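As you look at this complex, bear in mind that one protein chain is not there, while each of the others sits in place.
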Amino acid sequence: MSLLRVEDLSLWFGGVRAVDGVSFAVEKGEVFTIIGPNGAGKTTVINVISRLLYPRAGRIDFDGRDLLAAPAHGVIARGIARTFQNLELFEHATVMQNLLLGRHRHRTTDFVSEMLFLPRVRAAEREHRERVEAVIDFLDLHRHRDSLVAGLPYGVRKIVELGRALASEPRLLLLDEPAAGLNPEETADLAFWIEDMVADLGITILMVEHDLALVNEVSDRVLVMNQGQAIARGAPAEVQRDPKVIEAYLGA
Amino acid sequence: MNGLAVGAIYGLVALGFVLIYKATEVVNFAQGDLLMLGAFIAWTLIVPLGLPYIVAFVLTVAAMAVVGAALDRFVMRPIIGQPHFAGIMLTIGLAFSIRGIASLVWGPQERGLPTPFAQQPRNIGGILVQDATLAIAGVTALLCLLLFFFFRRTRLGIAMQAASQNQLAAYLMAIPVKSVFTLTWAIAAAVAGIAGILIAPLLAVELNLWVIVLKGFAAAVLGGFGSIPGAILGGLLIGVAEQLVGVYEPSAKGITAYVVLLAVLFAFPRGLLGEPLGKRV
Partner (left out) sequence: MRYVFKTSHDQDIHLLRHNRDWWWYAALAAALAALPLLISPYYVGELAFIFVLAIASVGLMLLTGFTGLISLGHGAFLLIGAYVEAHALGAGIPLPLSLVLAMLAAGAVGVLLGIPALRLTGLYLAIATLAFSEIVEHLFSHWKFLSAGETFLTVPNPRVLGVRFGGGTGYYYLALGLLAGTILVCLNLLRAPTGRAFIALRDSPIAAETLGVALARTKALAFALSAAIGGLAGALYAHKISTLTAESFNVLLSLQLLMMVVVGGLGSIKGAVLGAVFLGLLDPAIARIKDYLPSSIGEQSGLQLALYGLVLVFFVLFEPSGLSGRWSKIKAYFQAFPIYRRATFKRTKAYMTSERMR
């Protein structure tokens, strides 16, 4: 059974069909990438999966359960975390606080015991910080641990957002244009991290990306979207040879 | 009729907010104090200096435009680009400052502003209407028409709209965004000044005139916060609503506007003619 199954998804913004009858399935342990020209509806698909938007029609099953029944803040409890195209970091907090917020779904304490800072709150805090350390090690964020996010360079901020998503220990990670704005070195690091996440952490990845070199390097399967519709799918190399795809990118 | 007149004033106050908000995304809490300042300036021109009403009217509007422009240029400009909260606190600070300085200059006593309008209402089609009400309605309508044409038809107006929607893009298109803001403040202050003069037949010229800012909020919210015609419409509706409530339950008249405001915000925050809010991620 596929980890994520999207069937006939449709979403309209007014008269614009942002997503039009899109179907695909993501298998456990694979890297599945959605590519396509701008405005194809790729980010919209991600936004629907993370339940920030409600579709007009269609079905999404995660791990056999209907995902559309979950509220926006319940998606992460199911095991799905995400990053954002334009970065949605907590600017006036430190990197550490951002990462700790990634642990929010694993919270075991209530606000009353937190107000009194009972011993079990302290123990829980230590536990959360231990887990976050693992993420910091993985992404090499040691230097920036206590820095305020607002002052950090763009590349580092992207990594922090990735770390925040990882801290929640997801099963499926949605990455929205993770390589956008990164230089070649940073993109190479990203490719390594994606491979490591799949191999070592057992995470399945669904990503939207424009950088075709990266797509070719890490993806197992690719879905091409154009103007809201899925026009091709398969292995990266064969999809890029498909005449419909070439036409979509170069324009008719 | 009185409700409509008061409502038109509320609408003018709301209009000033909406202008500034549309352009700069700052809510100007000092709008009521600008109205008060306009009223005081007009009083000073008419009573101690003895100028004719029309002359005082024009001079007040001009003076208020200068004040508005100066406030933007020297106080509001430095915080361009900062989050909304800074703007709110700054305009609250301005509101206090204007009120405090006005109190020091003019003192706390109430004053009446003499107007050329007849005290006796005239009979129009069987309804008794005050001259003052006609003047308020007329000026408000004229102002709306002028602003409509300005924003829709002139280059400057369209440039102002552009600056309000995306500052960076407007800069890149060689629109002098900062000057646009200053102009917006000048217009909004002038509108406040006009409202301040027009309010004279209805209320005395005194320090507490600033409270009208709260009614202006209610009007702007009811009409839809980004909408200029909405502001006027909202004002009129609130003015009428207040008058009706005053008839049935006089003690509740004062909070009618606030109840309406909360009801609108909770039930349909877009207001009557407003725009959808949202953020693209």
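Here the chain labels run A and B in written order, and each chain numbers its own residues starting at 1.
The criterion applied here is as follows: contacts are C-beta pairs under 8 Å (C-beta built on N, C-alpha and C of every residue); 3 or more make two chains touch, one makes a residue touch a chain.
Since the structure is predicted, the reported quantities are computational estimates derived from the model, not experimental observations.
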For the chain that's been dropped from view, list the shown partners it touches. A, B
Thinking of the whole complex, not just what is shown, which of A:Glu114, A:Asp140 or A:Asp196 touches the missing chain? A:Glu114
Residues in chain B touching the chain absent from view: 25, 27, 75, 78-82, 84-86, 88-90, 92-104, 107-108, 164-168, 171, 214, 217-218, 221, 225-226, 251, 254-255, 257-259, 261-262, 265-266, 269, 275-281
Missing-chain contacts on chain A, rising order, are 50, 52, 72-77, 81-82, 84, 88-93, 96-97, 100-105, 107, 109, 111, 114-117, 121-122, 125-126, 129-130, 164, 168
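Please note the rule applied: only the chains that are shown with their structure count from here on.
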Report, in whole Å, the distance between the mean C-alpha point of chain A and the mean C-alpha point of chain B. 47
